[in-house]
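On to subunit A.
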Amino acid sequence: GGGEGGGDASTAAAVSVGMITSQTGPLAAYGEAYTAGFEAGLDYATDGTGAVDGREIEITWADDQGNPDTAVAKAKDLIGQGTQILAGTVVSGIATSLAEQAEQNRVLYISGPAATDAVTGVNDYTFRSGRQTYQDVATAGTFIGDPAGKKVVVFAQDTAFGQGNLAGVQAVLGGQGATVEGVLVAEDATEFTPFAQQILQAAPDLVFVAWAGASSGAMWTSLAQQGVFDVAPVVTGLGDVSTYGAYGEAGASISFLNHYFGGASGTDVEAAMIASLEEAGATPDLFSPDGFVAAQMIVHAIREGGDTVDGMIDALEGWTFESVKGEITVRAEDHALIQPMYQVKLVQDGANWVPELVDTVDADEVAPPVAGE
Partner candidate 1 sequence: MDTVVLLLVTGLGLGALYFLVASGLSLIYGLMGVLNFAHGSFLTISAFLGWEVGRRVSDGTWLGLGLSALVGVAVGAIVAAATEFLIIRRLYERHIEQALVTVGLSLASVALFEGIWGTDPIYTERPDWLTETTTVLGARIPNDRFLLIACAVLVLGGIVLFLHRTRYGLIIRAGVENRHMVTALGIDVRRAFTLVFAIGGAAAGLGGVLASVYYGYVSAHLGSVLLIFAFIVTVIGGLGSLTGAAIASVLVAVLQQFANFYLAGTGDFVVVVALAAVLLVRPRGLLGRTT
Partner candidate 2 sequence: MSESSPAQPILTVRGLTGRIAGQLVVEDVSFDVAATGVTALLGRNGVGKTSTIRSILGLIDRTGEMSLAGTRIDRLPTHRIVQLGVGYVPEDREVFGGLTVAENLRLAERDRSPRRDEVRRLFPDLHDRRDQRAGTLSGGQQQMVSLGRALVNENRLLLVDEPTKGLAPKIVDEVAVALAEAAKTVPILLVEQNLAVIRALAHRAVVLSGGRVVYDGEASDLLDDEAMLRRHLGVHDAGEAA
Partner candidate 3 sequence: MAGLVADDAVLELERVGLAIGGARILKEVSLAVPAGELLGVIGPNGAGKTTLFNVVSGVVRPTEGRVVLDGRDVTREPVHRRAAAGLGRTFQTSSLFPALTVLENVRLAAQADLGAAASVFRTPRPTDAATERARDALADVGLADAGDRLAGGLAHGEKRKVEIAMLIAMEPRVILLDEPMAGVGSADVPALAEVIRGLHRGGRTVLMVEHHLDVVLGLADRIAVMHHGELLAVDTPEAVMANPTVQSAYLGEGM
């Protein structure tokens, strides 16, 4: 640690950063990957000192338990104790609550892997460190070449996540001339066979599946059983390592869009991150870059921000930097994080399934339109 930088430390006060993420609760595994990525990023951005220009970064970790009430309470506690920067959370609902707190209390907030589009452009104080739903959807669009005249069926759960994906596809691919049809399934539904039938009846050119949660195994089985893979390419987002086995036999037939998997980008920064992660006994995973980027942004904000929120916002807006996935830009207008995405397939390796990169999708190609315009 760089704790003993005597003279400097006495002139420049420490900066307190509040990290709120799931340590327990349903998304604890994501929280863990994010946390590991953050530690690696902090190491990288501060050259292992944990300090910026001699100023110690004091990090307080708080567990949101996947519960917005807890998260808000923790945030208020942290803000009350003088925290200037908040970051974190995998849970979209918590991210929007924290964004709200950031605005009410004028602190900087850098949201975690939560994918909701709502965080982009929500207010001046809120930034993001991961990708957003729109980027996922746009990546899916890259699988059918020219969408004009094609028919796309979105198969999703009838939740904010699923609806967001449908809206995204309508905006992205519909905007490019595709006919988009949604097959939305009640979140609690357990029987997907009839819906697989419904997809078949629609005679699609591309099936986009946006699914979260435990029922995905049963869902994929149903699609395979009813022969959906025989009629059109099926695209979906590739989740974290633990889900690779969830697709069963169907895994080989699915075209995956992907935010990140270990080894996807091959950049130097990635190599540094993986080395750092492995040293800490962790493995790179879907949300490792989000944590890494968050650390980079925080360090940058402290370094250039002049200790005021407005200064930090100014420092981050429009900032372009090298990160795990390559070159990343914080768009000034709405704080969207412009970054490349990946096309991936799963291949069987013994008893396991492993991802294999098919193509990298340019950051600009999948950049969301400016929010609020």
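If you want to know what made the cut, all candidates are chains of the complex that A comes from, given by their letters.
By definition in this document, contacts are C-beta pairs under 8 Å (C-beta built on N, C-alpha and C of every residue); 3 or more make two chains touch, one makes a residue touch a chain; residues count from 1.
All figures in this text were calculated on a predicted structure; none of them were measured in a lab.
S.K.: For subunit A in this complex, identify the touching candidate from 1, 2 or 3.
M.R.: 1
S.K.: Any idea which subunit A residues touch candidate 1 in the complex?
M.R.: It comes out as residues 25-29, 158, 184-186, 188-191, 193-195, 197-198, 214-215, 217-218, 221-222, 225-227, 242, 245-246, 248-249.
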